[in-house]
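To keep things clear, I will list the structure first and then write my remarks on it.
Not every chain of the complex is shown here; the ones you see sit where they belong.
Going by the order they are written in, the chains are A and B; count residues from 1 in each one.
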Amino acid sequence: MTERNIKIEAVERLAVEDQSVEIVERKGIGHPDSIADGIAENVSRALSNLYLDRVGKVLHYNTDETQLVAGESSPAYGGGEVIEPIYILLVGRATKKYDGKKLPVDAVALKAARDYLRENIPELEFGTDVIVDVKLGEGSGDLQDVFGEETAQIPMSNDTSFGVGHAPLTETESIVLDVERQLNGPYAERHPYLGPDVKVMGKREDDQIDITVAAAMVDSHIDTLAEYKDAVEHVRGYVSDVATKHTDRGVNVDVNTADDYDEGSIYLTVTGTSAEMGDDGSVGRGNRANGLITPNRPMSMEATSGKNPVNHIGKIYNLLSTDIAEAVVADVDGIRDLQVRLLSQIGRPIDEPHVADAKVVTDEGVELGDIEADVEAIIDEKLANVTNVTRRVIDGEMSTF
Amino acid sequence: MTERNIKIEAVERLAVEDQSVEIVERKGIGHPDSIADGIAENVSRALSNLYLDRVGKVLHYNTDETQLVAGESSPAYGGGEVIEPIYILLVGRATKKYDGKKLPVDAVALKAARDYLRENIPELEFGTDVIVDVKLGEGSGDLQDVFGEETAQIPMSNDTSFGVGHAPLTETESIVLDVERQLNGPYAERHPYLGPDVKVMGKREDDQIDITVAAAMVDSHIDTLAEYKDAVEHVRGYVSDVATKHTDRGVNVDVNTADDYDEGSIYLTVTGTSAEMGDDGSVGRGNRANGLITPNRPMSMEATSGKNPVNHIGKIYNLLSTDIAEAVVADVDGIRDLQVRLLSQIGRPIDEPHVADAKVVTDEGVELGDIEADVEAIIDEKLANVTNVTRRVIDGEMSTF
């Protein structure tokens, strides 16, 4: 073990890619849980920037508990309507006064939520289809101390917490991640009938990958059942194309399998998210920091979105361990499966974790000894620059869900 | 007494115009109580129109309890900011389902509130400076019956209630009403530093009229204390001009008398309403149906704004009694002071009040007998056409506060 307590070991288990059953899921940006994550993180960034602008350093806050209460809607071919609005409650605490001056914490948080929704769920009409309310407390006195950037010092860890990251993605993981991004990116841009609430489930048994997509269609762009069926089929074809670029395995794609055309039960929405009709959402219940839910791999329960990026060790270590794993795999050949775990120790600088352990499954023919030094060097360097994570989060360069 | 129980009597008391002390107040459209009134009434109109569009008749609802919870702000020369948003809760009940079809009652109510705010308090940024939430119940089963326009029938009165109206306005009343309207109309259009929260108090002792105006100034249009003082002085001069057009009595005008320049305490706001910094508001606490608070005259406690205009007898009779009084005075000469009261009787058609009583103070030399028949004819005709009130309210032609 090094000075930074870096511990690298070879593990004998099969790489996830080589296990017989693999399950992967991604909740798209329009899923109620992801909406909660996205708002919480955008509010967090807005507060960080508010504090930096006004005070020159990030003060104490956490906004990681946004609760979304679903609305009720009446979708209809050609355009239905929202009956009862979605209700979103921003929850957390923040420093509201500094040096005798009040800071517009609530107003900034509300604006960040509104901006996020406008950008990401554009069909939701703010103030009619969705109400955003706010309850941000002042936090406990003990934590009112200031966490700042005025000095170059590394913050101390204030909790025993744990982060875990993996690389490389398996084929199934790559497919699930990419399918959602392509659908919510270029596809939705060209085909406005596709709403942002896209949920992608991948299941691999040996060499057969099944991709199941639940895609909320926007009713104002779909006039008939025939058009709906076309849309579903078109999505299916597109997803197949995306998926097969990532693998030589067999791929099967299903879209909106819960539909029952005979009963007229289809996945049609007014606003493109199931939050409009019965699906509640909250922070930390969906994707992990790497954008996926991967029951085959160790995961942290920690909600990453909305946490303070300066001093919340759970957030920092989850993002950093993923970042480290990706960096190692990008730079060092011969790794089939890498898991990086960071465990904090209260009262020690966060660049000195209690343990940083890397579990490596090497490619056939590669020994751990061949690569150990390279792996360790990267981990060491990433830990030394741990505050980069904070900066990149504030700048919006690292995704948390 | 007539078939419609119209009762006309001469009263010996002095006309309000001739009493020695008179007090009159008007809360301008930007006052927190008026905001609540205005939203409640706009929501009511929107629901009436929703029901007419979808069902062909107005279903049961009442939206007369909007509660405004003040925010917190930091005004500053050149433009400050809202710190905590104003919170507005739309309260009431409405029919949400008809003939098996859901009606977007909540969504329509929210839209009506948003539209009203945008139109009337334009400096308030929706969703950041103000949150609008909604709690509309379904009402008690007994009242779920339908109130409609399908037949030409006059609705039955469902409550014992009371309305009262007066005419003509005294000079002081005319001044108070006109000052607010001119300030919030042409003046504010030319001088954007004047916010809509203008409160006008008139006090007359014998032949001296004192007008006190509290006018919220908008900080983004005022850069210095000197500019603020100029604005106050300019408002003062304008109000004097408006006032003296209505009277030959002595007029004195004060504006923002609570200011204390030495302590830097002035009436500066970010959004033009004191709702941003500590003044709560609710329906029915401000102006009566004729736009004024007139402690020298009998008033109804009934909140008019937000009530269902088809069957809420208190709303209808307050508006109608004012309408009648104005019509009589417009058509019949020789009246110095007229008070019209309408008292409903449960279970009788609303065009047949339990009592419609008119108390007349005639001009010198005029006997009640000279004009009684004319007065009665007008009252009779107005009662016969009572449903016009409903139509005009729905069309937005009658103001309720």
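Criterion: a residue touches a chain if its C-beta (ideal position, glycine included) is under 8 Å from a C-beta of that chain, and two chains touch if they have at least 3 such contacts.
For clarity, every value in this text was computed on a predicted model and none was experimentally measured.
Here 2 identical chains are displayed in place, and the whole complex they belong to in this file is assembled from 4 copies in total.
Definition applied: only the chains that are shown with their structure count from here on.
Remark: chain B residues 72, 74, 81-85, 87, 96, 102-107, 110-111, 114, 126-129, 131-134 touch chain A in the complex.
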